[in-house]
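Remarks on the structure that follows.
Missing here: one protein chain of the complex. Every other protein chain is in place.
Right after this comes chain A.
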């Protein structure tokens, strides 16, 4: 499903590699935590999957895309099969909840009748039914993140990428978001989540890939955040 082979990434403006000879494989339907301190390369890892960056060395495969080698023209196709969620939600403040979700479908040319059918479905799935006409500023942080998840999931991606999705949320709300991500994972969607939240990782008991200075230092099938931290 996802495979990195000896991937290194050195940004032009820095000498230290952000990723250093990383090889890792993730199966379809897996739930994987990507952990490590700030600056360890988690976001870089996720950006490589999206072809927001290209690796300096090595190869990246997502589904049947050879991500590093593919032509720019095919990048939209790759991104349509990956959903993304971020710490800062990235919602459009001038659009309502339903419009924010619909936007993701409109801009990839989905027909209107599909959009009016699937948007309410996904809003129901994330528990936002009844709030579709609110603007992002009228929602709590947790609710805003649910909108973002709905937008990422509405096109039924193969993979859901979440970069510290609970970074701005309190522990209770974070727990709700994790339950939602688990539910999405149960539909067969691969979920990769970068985080440094001990509590969440420890309570979920899922696969943990730990990065340190751009290297994979641990890969546990049912891990905890780590001892002595």
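One rule holds for everything that comes next: a contact is a pair of C-beta atoms (placed from the backbone, for glycine too) under 8 Å apart; a residue touches a chain by one contact, two chains touch by 3 or more; residues count from 1.
Simple rule for what comes next: contacts and distances are computed from a predicted model.
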{"item": "From \"Cell division protein FtsX\", \"sn-glycerol-3-phosphate transport system permease protein UgpE\", \"4Fe-4S ferredoxin\" or \"Oxidoreductase\", the hidden chain's UniProt protein name", "value": "\"Cell division protein FtsX\""}
{"item": "Touch criterion as defined above, residue of A:92, A:116, A:179 or A:217 at the omitted chain", "value": "A:92"}
{"item": "Residue of A:78, A:97 or A:204 touching the missing chain in the full complex", "value": "A:78"}
{"item": "Among A:43, A:96 or A:155, the residue in touch with the chain that has been omitted", "value": "A:155"}
{"item": "Residue ranges of chain A at the interface with the undisplayed chain", "value": "50, 75-82, 84, 90, 92, 103-104, 106-109, 111-112, 151, 155"}
